[in-house]
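Removed: one protein chain of the complex. Kept in place: all other protein chains.
Per-chain residue numbering starts at 1, and chain names A, B and C are given in the order in which the chains are listed.
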Amino acid sequence: MSDSWQPTIVAFACQWCTYAGADLAGTSRIPYPPSVRVIKVPCSARVDPSFVIRAFQRGADGVLVSGCHPGDCHYMEGNYLTRRRFSLAKPFMSYLGLEPGRVRVEWISAAEGQRFAEIVREMTGDIRALGPNRKMRERL
Amino acid sequence: MRKIGVFVCHCGLNIAGTVDVKRVAERCAEIPGVVHSEDYSYMCSDPGQNLIAEAIEEKDLEGIVVAACSPTMHEPTFRAAAEAAGLNPYQVQMANIREQCSWVHPDDEEEATRKAEGIVGAAVEKVRRDEPLVPHEIPITKKAMVVGGGITGMQAALDIADAGYPVILVEREATIGGRMAQLSETFPTLDCASCILTPKMAEVGRHPLIELMAYSEVEEVSGSVGNFRVRVRQKPTYVDWDACMGCMQCQQQCPSEVESEFERGLGTKKAIGVDFPQAIPNRPKIDPEHCAHLRGDFCWLCSRSCPVDAIDYEQEERIVEEEVGAIVLSTGYDMLPQEVLGEYGYGKYPDVIDSMAFERMKSSSGPTGGEIRRPSDGEIPKEVVFIQCAGSRDPDKGQSYCSKICCMYTAKHATLYHHSVPDGQAYIFYTDVRAGGKGYEEFVQRTVEEDNALYLRGRVSRVYPEGDKILVKGVDTLSDENVEIHADLVVLATAVTPRTDAREMARIFNVGTDEHGFLNEAHIKLRPVETTTPGVYVAGAVRGPRDISDAAAEASGAASKVAMLLSREEMETDPLIAEVDEGDCSGCLWCVAACPFDAIEEKYLTRRVGDREVSRRVVEVNVGVCQGCGACTVACRDGAMNLKGYKDEQILAEVESICLIAGSQQ
Amino acid sequence: MKLTRHGLHSEMIEKIERISGEEISKCYQCGKCSAGCPVAQEMGTLPHRVVRHLQLGQDERAFEAEAVWFCTSCHTCESRCPKGFDLSRVMEALRAVLLRRGEAPVRPEDLPAELFAAAPQQAIVSCYRKYVS
Partner (left out) sequence: MKYGYYPGCTLHQQAEEFDVTTRESARALGIELEELDSWQCCGAVFPLATDAVINLAAPFRALAAAYEAGVELVTVCAGCLNVLRRTNNLVQNDDETRDKLVDFVEEDYAGEGRVHHLLELLRDEVGFESVSERTKRDLNGLRIAPYYGCLLLRPPDEMEFDDAEDPQILENMLAGIGAHPVSYPLRMDCCGAYLPIGELEERRNRAAVAVMRSASAAGAEAIVTSCPLCAHNLEQCAQDVPGAEMLPVLYFSQVLAYALGLDADSCGLEPDGLHAGVCEKIGIGEVK
């Protein structure tokens, strides 16, 4: 794969921390690859693992699920639920034959614009190395 | 198919400098259902908003997407504009093509434009599935509860009551007053604590809108903002307070004298009576642990001495249920048991006391009548060592934080000591003097310059008796010399800690705590007296160490929040909350376990099948409590639970749109 | 004293942190270690000051301090330190560096034999441990 190939990364971002962190990357003008599309959710606990599978079925190359740091959840314990759910979901994805590097669950606070940009950069690089998602993509 | 409008903002060159906004508007016009698509230089300006309003009215739009900045900036603006034009405000979506697109991809116009198309496309798919929503209106119980009757709780209760709303003030002890009632004078003005506290206590006692529930504790809270139901346990005082007139004959007659916690071990109290003479309510209680009668001995002295026959040895606790619209938590703080710092010998050597004991000693109504005397022999101490940070800034054995108030009260103690014993010397071991506050630094300077206290920059490592003195081994890091002082009295500036049962209380009121057990505010900077549970407020040292001035300010802050809430007849709640389809719900209750707010309750549906009734369990979302996090939606195995505004089909449509547009762009 | 960022984060400071397993920046100089040190009067430089030299990147000043050799590893400082900073380990690391450079203040083999004759084994072994390894 050439460096010019732009993977598609669907990012589920909680509106209190990560979405605001992504906004901060913007207001701080921290550039990152245009691979990521953010879907705003109230809490990372709103992210159903089936959303992730659907994204891969429809051709996404990577998925990021991101919320507040453990202990900082606006809803007190939502991100603990996320952590538990995705600790199970990730092995399940590998079981389906998906490379583990395509899914990441990260805690990014509203103050971590730099970190949001870095994670997008990292993921984009990792996924470029893996190439497009062909395994789960449905022939449409 | 719903008619959708798309409005792409240039934001001057902020967006248009990178994203080809015309192309985005053109592409969006091709999406099925999009009947209007245009771009404009500043959508948030009046002309921009007018464009939107006109399009809504002319084309009967049933949903609009504003592709501009982050929703945190202008979502309220565009929702209001849409509502004015007759569109439900919840059928407005923002597509964030500034913070999350043009500003972060400045060097690649083509990619930025493609990404913008994807972002707007997803928003179109989402808004197409947005239902018109109406905020719920729930009636409000116009009454508040304040838990904790120290200076913070009293101030909050008085402010709320003065605003015209009834208040129930719940206090765990038999009297209000809290920690401040134990203090002698207050910094930085040296006002006598009782002189400013007791009038306030009396005001609370006689305020027609304040109902005082002393010697009571909250057991359980249910309901939600506007309508809480609170179970309060009234502990038995063994005195009929309604009959009692407060003559305290009983206290005088009682033969059981025990160490008084209020006097910090320096004085005694009777097994029946009040902690201090100005107690409000001015009613005695029996301490069952020390009452001879209740311990089975032959003693009726209090009962016999009572002129109104108010002593009731058989009294039992009562549970009272109250309904209130808002709750203020102001239960204050505890103090670190100084025994954890074994090197200072607190508890072993009588002349090593803590700061609260010093307050009692200096208090004119205290055990020494306001004179500073060594506990061991009653002599007036001529060399007094104050040790600050006794357990504060000590993550190893004490508390990691700075207790904030000790620098000031220690300066106050040294000043008061100098006033009482002019030929005595006060030594203060400190780590850093933190005197940020109005008049505080000046007070500390006066303590040094006029009241002759010697500040020594360093800590004390060990304290032990030598002869009839106490040897204090410390250091002065400014001169780099170890210091030994043969002191007559050592005063430890005790770390402030959360109440030992703070976590239990946090659980009852569904409020978060920090790592130490102090209650968490909703936002440490901008929402300091709110909590993440609507209708529950926090003020004072329950949040962390603070002095009287700060506590009083927070109390008034919390009171104003309560008054704001109670001033409304009904309360609007955010409609973006969970919703259950009873037909699909199997009653498995997984959602109940997932909900962090206890907002989901089970209920039973009954219907007649033939001639018998069939009952089926389902769940119900309490609209006043649900905060709209969506954890339940994911937990639901039946697909019966959904989050309005973030329904499964909406998020899946966003996912599909993103992937589809990205795929077509490859 | 001239401070530079290179001096503050020198390799030597990193080495001392590595050998001791303690983070020098953890200490906030309250002085409780010095206040309780049973041999403070012999140390010349008080223990908290040795740490301060390291915080300022002045490792040679720390190495010169007699305190490094007078520390008895009694752990009184650590047991009372509000930050749980183990100063004994830092002192041992300083000694280790000096010993590895061959700069011991005492060579046990030069000591008079009668000293050893009178001392218990524990003292002799300790002596070698302190000045040799």
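Assume a contact is a pair of C-beta atoms (placed from the backbone, for glycine too) under 8 Å apart; a residue touches a chain by one contact, two chains touch by 3 or more.
Just so it is clear, the model here is predicted, and its values are computed rather than measured.
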Full-assembly contacts of the left-out chain, visible side only, are chains B, C
Any idea which of B:223, B:236 or B:465 touches the chain not displayed? B:465
On chain B, where is the contact patch with the chain that was removed from view? 342-343, 348, 462, 464-466, 471
Contact footprint on chain C, counting only the chain that is left out: 18-21, 38-39, 41-42, 69-70, 72-76, 78-79, 86, 88-89, 91-93, 96, 105-106, 108, 111, 115-116, 119-127, 129-131, 133
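By our rule, only the chains that are shown with their structure count from here on.
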I'd like the Å distance between the centres of chain A and chain B, where a centre is the mean of that chain's Cα atoms. 33
Which chain A residues qualify as touching chain B in the complex? 6, 8, 10, 20, 22-23, 25-27, 29-32, 34, 37-43, 45-48, 51, 54-55, 58-60, 73-78, 81, 85, 117
So in the complex, the part of chain C that touches chain B is made up of which residues? 28-37, 40-41, 46, 48-49, 76, 80-84
Counting only contacts in the complex, chain B reaches chain A at residues 70-72, 96, 98-101, 103-108, 111-112, 114-115, 118-119, 122, 512, 532, 576, 594, 596-597, 627-631, 633-635, 643, 646, 648, 651-652, 654-656, 658-660, 662-663
